[in-house]
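Every protein chain except one is present and positioned as in the full complex.
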Amino acid sequence: MTVSQPAAAAIGGGIRPIRARLTATLLVFGGVAAGACLVAPLVGSTSISLSRAFDRSVPFADNVDAQIFFLARLPRVLAGALAGAALASVGVVLQALLRNPLASPYTLGVSAGSALGAMLAISFGASVAFGPLSPVPLASLAGACAAAALVYALATKPGRPMSTSVLLLAGVTLNSFFSALILFVQYMADFTETYRTIRWLMGDLDVGGVTPLLGVLPLIAAGWAMLAPLPSSLNLLSVGTDAAATRGVDVARTQRMAFIGAALTTAGAVALAGPIGFVGIVVPHLVRLMIGVDHRVVLPASALLGAAFLVGCDLISRTILAPVEVPVGIVTAMLGGPFFLWLLVRKA
Amino acid sequence: MFLTAEHISFQYGAPPGRSRVRTGEGRAFALDDVSFTVERGSLTGLLGPNGCGKTTLLKLIAGVLRPHQGTVALEGRSVADIPRRQLAQRVAVVPQETHPAFDYTVLEMVLMGRHPHLGLLQLEGPDDLRIGGEALAATGTTHLAARPYMTLSGGEKQRVVIAGALTQQPGVLLLDEPTASLDLAFQLEIAALLSRLNRDRGVTMVLATHDLNLAAALCDALVLIRDGRVLARGATRDVLTSDMVRRLYGVEADVRFHEPSGHVTVVPVRRAP
Partner (left out) sequence: MAARQKSLILVCALVLTACGTSVVTLARANPAGFAPQTSPSQAKRIVSLVPALTEMLFAIGAGPQVIAVSSYDEFPPEVAALPRVGALLDPDVERILALRPDLVLTYGSQGPIEDQLGRAGIRTFSYRHGGLQALLSTMAALGTATGHAAGAGRAARALQAQLDAVRDRVRERPRPKVLLVFGRQPQSLQQIYVSGGAGFLHEMLEVAGGDNIFADVRRESVQPSQETLLARAPDVVLELRAAGSLSAADLARERAVWSTLASLPAVRNGRIHLLQGDHLVVPGPRVGIATEALARALHPEAFK
């Protein structure tokens, strides 16, 4: 799965010096991500004139092209890039932390927690808004954090490494439990609200301005800041906790950082865009297939490819049936699902 | 004294830092009041039946586990007080088996040994690559560098893991059953490799094994452990006797010097009555 791939030859999966690989990776994947982010705002359900969009002589409030470009498309593309990068990078980290290639950002119970939060906000018509976050994102954020805190409390004991199996089981169980709560609330609520929750679960990047982005950016940035120093420790953790400890990794601390960083990043991404699936699983695997498994390369490459992937999926979601939108979560799952099955079959 | 263990006791499942540990049903000590010393540059064997506490003892020496009582000290300093990275620069471990969750190449596995020597976010430089290359050469695995670790045979894997440990440039190498899953040829190969590394590089080694002949061939000194307690310790020729084998394993054995191999050999005969 590593060095025999043609792309691996290009980037030198596993045998070329890490410095050269990292540079090549950042150039190639950074180029892909930048390309996606540059092209995506130019395309949409409507054709607009760029020269008019950037024409400063027309007041912004009167300039439809500028509004479409700066209010509808650009924030959407940026939200897609941010959420995609966040979900893919968290996928990489959790797959290493749990030593399980099927782990996803939602393995920790975060998606069900956030969905429960969103559901409650929709059902009880919460009107609490906080700064840049409107009620539903705010409640989903609170739900995500609560779920992650619960799983964390279950899986840790002071002064000891986390039990990754407890972490995994607690996350999966909590997901089911929260899903049951969601179904209960939905059953008691009316159809409109139920439908709105289901729609929320499908993910949505039409954020309509940069304010929601700015609202979750601190969370994602804090999460990434915690994850950024971890890749070489994650390499060792994925070999084994004892192996990591005997090579100087503070296992308990690394696991704590990875968990909290992953939870913050996921919570931010979900509050921004809803629990969009498959990005966190498919993108890391695709990256490993292309450039090998060293987390120092895989983490940045996955973040960049995740950004490009979600921006691309959103482009499909907003153009394929225009003026009707296909929820982006459906697009990622419809593209990601078959691809992932192909990966599994191919590996087996 | 280079490496010492003084009155160490350890119990699985007990919270760390408790001075008194309850003993009772199902809460037996994994290790109970174990003491021994290891000389610099020596090759010491930890012998004992399955489950006697050898692996636990290695983890205590490596600082992965903390003893509930007693201290493990490296050159007079308790390993509990040595920061983990510093300890890893001096002590490396070769576990019985290594199962990475992802398909690393051999070179990647080996270079992970540089982790304790690299700063935060620092990548391996030319020196690190040279050290990794030397470790590959010393273990005869240079030709495997680009291969995925998971595709290797058992003997190749073990040599690669040893190469990774050497890349840590440790003064002490702890090995847990390094030949357990290997066939005869690989056993000899690994034994020769360890002996060479010990002789040429002056690496102090502590080797947990239940292969008495391997211990006899390699080790200068032995620590015999039974049920978490030290049964005997001393120079190999003094300790490895048929009497001791009987007390250690409950097996009658023929122990005699073997001229062609140049060391004592142990031939088990039957279970002791």
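The first chain written gets the first letter, and so on, giving A and B; residue counts start at 1 in each chain.
Simple rule for what comes next: contacts are C-beta pairs under 8 Å (C-beta built on N, C-alpha and C of every residue); 3 or more make two chains touch, one makes a residue touch a chain.
These numbers come from a predicted model, not from an experiment.
A.B. asks: Which shown chains does the hidden chain touch?
C.D. replies: Displayed chains contacted by the hidden chain, ordered by label: A.
A.B. asks: For the full complex, which residue in A:25, A:134 or A:332 touches the chain that was left out?
C.D. replies: A:134
A.B. asks: Just name the one of A:72, A:112 or A:234 that touches the chain not displayed here.
C.D. replies: The missing chain is touched by A:72.
A.B. asks: Could you tell which one of A:45, A:100, A:163 or A:179 touches the chain left off the display?
C.D. replies: Residue touching the absent chain, from the options given: A:45.
A.B. asks: What residue numbers in subunit A mark contact with the hidden partner chain?
C.D. replies: 44-46, 48, 60-64, 66-68, 71-73, 76, 121-127, 129, 134-137, 187, 189-193, 195-196, 199-200, 204, 206-209, 318, 322-325
By definition in this document, only the chains that are shown with their structure count from here on.
A.B. asks: Mind listing the subunit B positions that touch subunit A in their complex?
C.D. replies: 15-17, 59, 62-64, 84-89, 91-93, 95, 98-105, 107-109, 111-113, 115-116, 118, 120-121, 123-125, 129, 145-148, 168
A.B. asks: Okay, in this complex, where on subunit A does subunit B touch?
C.D. replies: It is residues 1-3, 13-15, 17-19, 22, 95-96, 99-101, 159-160, 228-229, 232-233, 235-236, 238-240, 242-243, 245-250, 288, 292-294, 296 of subunit A that touch subunit B.
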